[in-house]
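Only a single protein chain was left out; the remaining protein chains are all shown in position.
Labels A, B and C are assigned to the chains in the order they are written; within every chain, residues are numbered from 1.
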Amino acid sequence: MSVSFCGLELAHPIINGSGTFDAIAAARAFADDLREAFPFAAYVSKTITLEPRAGNAPPRLWETAAGLINSIGLPNKGLEGYLAEDLPQLAGMTTVPQPGAEPRPVPVITNVMGSTTHEFSALVEACEARSEIAALELNVSCPNVKTGLDIGADPLQLEQLVRAVRGLTRKPLIVKLTPNTADVAACAQGAQEGGADAVSLINTLRAMALAPAEREAPGGHRAWLGGRTGGLSGPAVRAVALAQVAAVAARVAVPVIGMGGVQSGAHARELMDVGATLVAVGTESFREPAAGARIARELGDTARAEPAISEESVR
Amino acid sequence: MSVSFCGLELAHPIINGSGTFDAIAAARAFADDLREAFPFAAYVSKTITLEPRAGNAPPRLWETAAGLINSIGLPNKGLEGYLAEDLPQLAGMTTVPQPGAEPRPVPVITNVMGSTTHEFSALVEACEARSEIAALELNVSCPNVKTGLDIGADPLQLEQLVRAVRGLTRKPLIVKLTPNTADVAACAQGAQEGGADAVSLINTLRAMALAPAEREAPGGHRAWLGGRTGGLSGPAVRAVALAQVAAVAARVAVPVIGMGGVQSGAHARELMDVGATLVAVGTESFREPAAGARIARELGDTARAEPAISEESVR
Amino acid sequence: MSRAPLHRRLLTVSGVDRLGSYLVVRVDDPGGPQPEPGQFAMLAASERWGGGEDERPYLSRAFSVARRRGSESHFLLEDVGPGSRRLSELRAGERLWMLGPLGRGFTAPSAGRRAILVGGGVGIAPLAILQDTLEQDATVLLGFRDRERAEGAALLDAAIVATDDGSSGHHGLVTDLLAQEIERDPAAVVYACGPAGMLEGVRAICEVGAVPAQLALEAGMACGFGACFGCVVPRRGGGYLRVCVDGPVIDAAELDHVDAHAGAPA
Partner (left out) sequence: MSRAPLHRRLLTVSGVDRLGSYLVVRVDDPGGPQPEPGQFAMLAASERWGGGEDERPYLSRAFSVARRRGSESHFLLEDVGPGSRRLSELRAGERLWMLGPLGRGFTAPSAGRRAILVGGGVGIAPLAILQDTLEQDATVLLGFRDRERAEGAALLDAAIVATDDGSSGHHGLVTDLLAQEIERDPAAVVYACGPAGMLEGVRAICEVGAVPAQLALEAGMACGFGACFGCVVPRRGGGYLRVCVDGPVIDAAELDHVDAHAGAPA
């Protein structure tokens, strides 16, 4: 079950999706020693920005058919606060692959987002200096200040961004792609050309919800979410994730972290069958905080299947 | 309840999504006189191409969490066959808004797709000559032969295509947008610039399914669908549809036909609240062939709500 | 062919009986048209249709009418996934949505010709209502995976049984029995429903023997009334047939082969 990813040795292929598991809050909420038997093989932090962010006004959640829309707004302490207060608490966690097995270290992957190349550079440089951080994930679902479109939706912009920060770190550089684009494989290729060591997908699909008739609409004009629009995740998006991961894995040579609606080892296996090296679990952890460990166990039980599918087969 | 759309007077705002209701087959399957009490206010044909198409190899369907993936492959008799055999049978249908009410005519909207501007032109010209056709819908979810990307995913290509065919018809020209793009509002604007009288969305989200372990994979490399990838529809996509329809309606001046996962009058009302003039029902008709009539009735009962939401409010 | 009302009907389950590893679900359908042998209905539980394996089912599911008794339609269910499981949980008094009867059924044999009914697994369902309506006695050959499934044979009269594991009846394929029967009576007419492999066997045997065969096919269906074009099987000479409206009962002569996905759950 143990797997190597960009030079990291992981106990198993199941990690968390950024922003879907707060290890520090969970360590307080749960009696079991979460830090010693962490449910994931690696820990991905929520997105960290240069300055602290309070996040969006509530409501931030809306449940859909087999899915969840979130409009959280990337609340975080900012780079300094994260490095000073959170990172030390995130370092040194271990996971136990099977009951009774040797505890294995849980590397920390820090997810960062800037609104400009300068901000990304500052974030990457600061993380490079910290030994507790095993790898970096760039959240490029950030609007280009001019076009208003996500930087990650444009292969060329993405390539330039990655190239600009690539030189600033020796740590593995993962690019978290946006699914809200015409050709995610081209974006993945752009990230690869720019020097990414891996890509991860899918992030949430842009979605919206209106307030129930009887309730006021905090987002204005009937919009329920304080942030007006949000991102869809959960089982509802799994088939879209499978198609995008397959298209990306067929196009790029770098390893792929697949995610989107994974609820079981069988779902994780499907993403690996189309070419993912690691699988991230997000929304399912909300229903079951130990989902990562369960899915890793189930994955171990599922039979190995055929290799990644080829480019043509996903056209 | 009656509504006017691009000069057409419709009994109510509920129509079918292209390719989700075969009025000719239904007239044979059902005892009630479908032609006299049609469930929709207008009839949208499935996509017609210049040459006949057999469609994709089976399996063509996969059920997902609250959704359906289809990989039908646009089977149709081709332009000639459609105009000669089908169109005469589709003309002259009526709908009955409420029990006992006056029957109202059901205009035929013909949906066409070409792989080149030439093909689109030939299709539009031929339809222009037929009085039974009240309006045209262009399915632009067709891969550009060079780039492999959907023509409809690129605002500029789309504008050029629409401009090229606009001059060939005086009938209302609807452009069916693809949701698989970074900025659907920009695509809608392109269609408007090119001369479209209306836009419709969302089409299905690109998705994929793998064969169950115990079954062979007709698509090859574990892919279940004969066409390998397909399109996701149904309740799973409704929140994405709402966001895209809101973004488009806030951007363009032409009327919008909203669709995607609509199951009830409340769902239709939500699409209209964010700016849709008409609402199309697709997958829900599969569970309930009379869904269109029910939804129109429920819509009539729901209270009028606030006006379309503004551009900022959907950013 | 009986045609369905456009409006699906909210009906009540009048009873459920176990039959080996299958269930016979009886649904009271007073207003509904008389289904013809081979026709099917789209069924969905009226409550909690969803929330099962992989957050399914969502679409309705197709089931052959196995029998009609007065205003009751009977369905033979095998639990193979979230939809059939949910329907299997229904108890007397609970309700379900029904759309139907749908599709083209069997055509009776011309007078004097013997009918051979060949069924496999849960695919025996439409043969029961066919047997009910045949004027003269038919030969009934039913194949099952094992003994528990073979108890399903009680759905028909005077069935000759074959099991894959030999746990009851002939040890082997039901198509072995068919081959013998056809040798004995080349003038017979064959009616078959079952797994794709069995149907292809039946088709091949009948082709060789120049025996007319009507095959009740199955295919994943979203709508059941020709709307989605999802339920197709390749037609002899090219193109596809929609199982829901061109079938489910299709003349073997229209097929080159039976598609691997066009059969009942094995």
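One rule holds in what follows: contacts are C-beta pairs under 8 Å (C-beta built on N, C-alpha and C of every residue); 3 or more make two chains touch, one makes a residue touch a chain.
Just so you know, these numbers come straight off a predicted model, no measurement behind them.
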Listed residues A:P13, A:G67, A:G114 or A:G260, member touching the removed chain: A:G67
Contact footprint on chain A, counting only the chain that is left out: 19-22, 25-26, 28-32, 34, 37, 39, 46, 54-55, 57-68, 70, 72, 75, 216, 218, 234-235, 283, 285-290
Contacts of chain B with the absent chain, listed as residue ranges: 66, 235, 263
Touching residues (missing chain, whole complex) on chain C: 47-52, 55, 58, 86
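Note that only the chains that are shown with their structure count from here on.
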Centre-most chain, if every chain is reduced to its averaged C-alpha atoms: B
Chain of greatest Cα-centre distance to chain C: A
Approximate Å spacing (C-alpha centroids) for the pair chain B, chain C: 34
Interchain centroid distance [CA atoms averaged], chain A/chain C, Å: 47
Chain C, residues touching no fewer than two other chains: 54-55
Touching two or more other chains - residues of chain A: 66, 235
